[in-house]
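The block that comes next holds chain A.
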Amino acid sequence: MLTVRFLAKSYPTPQGPLEVLRGVDLDVAAGECVALTGESGSGKSTLLHLIAGLDAADAGEITIGGTRLRGLDDRGRARLRRDLIGLVFQQFNLIPSLRVGANLAFQARIAGRHDPDWELRMARRLGIEGLLGRYPDQISGGQQQRVAIGRALAARPPLILADEPTGNLDEATSEEVVAVIRDLVRESGAACLMVTHSTHLAGLLDRRLHLTAGRIA
Partner candidate 1 sequence: MTGREAPRTGPPGASSPRRPGGGTAPRRSPGRLAGWLWVLGVLLSHWRRRPGQLATLLLGLAIATALWSGVEALNEQARASYDRAARAFQGAGMPALVAAEGGDLDEALFGPMRRAGWQVSPVIEGRIRIGGAPFRLIGIEPVSLPPEAGLSALGGGEARGQGFTDFVLPPGRTLAAPETLQRLGLAEGAVVATDDGRRLPPLARSGEIAPGLLATDIGFAQSVLGREGRVSRFLLGEGEGAPLEGVTATPLSRVAPEPGRADDMQRLTESFHLNLTAFGLLAFMVGLFIVHSAIGLAVEQRLAMFRTLRACGVSALGLTGALLAELMTLAAVAGLAGVAAGWLIALALLPDVAATLRGLYGAEVSGVLALGAVWWLSGLAISLAGALAAAAAGLLRVHRLPVLESAAPRAWEAASRRRIARLGLAALGLIALAAALAASAEGLETAFAAMGCLLLGAALALPAVIGRALIAAEAVARRPVVQWFWADTRQQLPALSLALMALLLALGVNIGVGTMVGSFRTAFTGWLDGRLAAEAYVRPASGAEAARVIAWLAARPEVTAVLPSRAEETRIAGWPVELQGFTPHATYRERWPTLAVVPGGWDAVASGTAALVSEQLARRAGLRIGDAVSVPTPTGDWHLDVAGIYPDYGNPKGQVRVALGAFEARWPEGAPNSMGIRADPAAVPALLSALAAETGMEPANMVDQAALKRESTAIFERTFTVTAALNTLTLGVAGVALMASLMTLAAHRLPQLAPLWALGLTRRRLALIEILRILALAALTALVAIPLGLAVAWLLVAVVNVAAFGWRLPLHVFPADWAALAALSLAAALVASLSPVLRLARTPPARLLRIFADER
Partner candidate 2 sequence: MNADRRWLLKGLSALALIPAAALAQGFAGLGATAKGFAEVLPSTRLRFPADHGPHPDFRIEWWYVTAVLTDEAGAEAGVQWTLFRIALAPPDHGGAGWQTPQIWMGHAGLTTATSHHHAQRYARAGVGQAGVAATPFAAFIDDWRLAETAPRAPGTPASALGPVEMRAHGADFAYELALATYRGVALQGVEGYSVKSERGQASHYYSQPFFAVTGWIAPGGARRAVTGRAWMDREWSSQPLDADQAGWDWLSLHLPDERKLMVYRLRARAGAPYVTGNWIEPDGRSTRLDPGTIEVDPLAEAEVAGRSIPVRWRIAIPSRGLAIETEALNPQSWMATDFAYWEGPVRATGTHPGRGYLEMTGY
C-alpha cells in the first residue's frame, strides 16, 4: 500500500544543510500496522510529513496505493490527503467550533464519503458514542484523541499516518488508544504507519521500524 524508496530530505541551516533523511526505504502492506521509532530528531516526523504530502522530499520516491507523490502540486497533494490518507496528530487538532459528531465526520465529508452508519459504528467501537453532541473542550484528552482517530478512519482511507498519537496521553490511555488504532486498521484493511518514541507501544503493533541517522536500521 505504501512504498518509500531512497527518500532524502535536508533543511538549510546557518551551519549548512542539515541532512535529516538519507535514503529511506520502507514498505507497509494493507492491513498492517507498523511502528516507526527513533531518537528525538532522527527524522521520524519529517518522514511522516513527507509521506502525508505536507512537505516535499529532495530525492526519492513515495508511492501510496499506486499514486506517486512526486510532481503533485498543492491541490494534488491535498486531494491525496483527502482521499488516501487519514492523519492522527499528537495535538488531536479537533475543530473547536464543531461538535464531536461533526468532527468525527469531518474528513469523510470533505472527501465526499460521509457514511453516518459507519461513523456511528466507529464511534461505538471508540467508546465515544455518548459524546457526539459535545464540543471538544468539553471532553478529556483521551476522548479527544479517540475522536481524532475516528476522524482519520471515518473516510476509510487506505493509509493511516499517526504522529505520536499518544504524546499527550497518560500510559494507560495510550495503550488503549494504540490498541484501538491497531484493531480498527486491521478491520478496515488499511495500512498504518505510526510514529512513536515508546518501544513499549511499538511492541503492540505488527512490526517495528527504527530510524537512526536518517536511515531505517
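To be clear about the criterion, a contact is a pair of C-beta atoms (placed from the backbone, for glycine too) under 8 Å apart; a residue touches a chain by one contact, two chains touch by 3 or more; residues count from 1.
Selection criteria: all candidates are chains of the complex that A comes from, given by their letters.
Everything numeric here is computed off the predicted structure, so don't read it as measured data.
**Student:** Out of the listed chains 1 or 2, which is the one touching chain A within the complex?
**Tutor:** Every other option belongs but stays apart; chain A touches 1.
**Student:** Which residues of chain A touch candidate 1 once you look at their complex with the stated criterion?
**Tutor:** Touch list, chain A to candidate 1: 49, 52, 54-55, 74-75, 78-83, 85, 87, 89, 93-102, 104-107, 109-121, 123-124, 129-130, 132-133, 135, 151, 155-158, 188-189.
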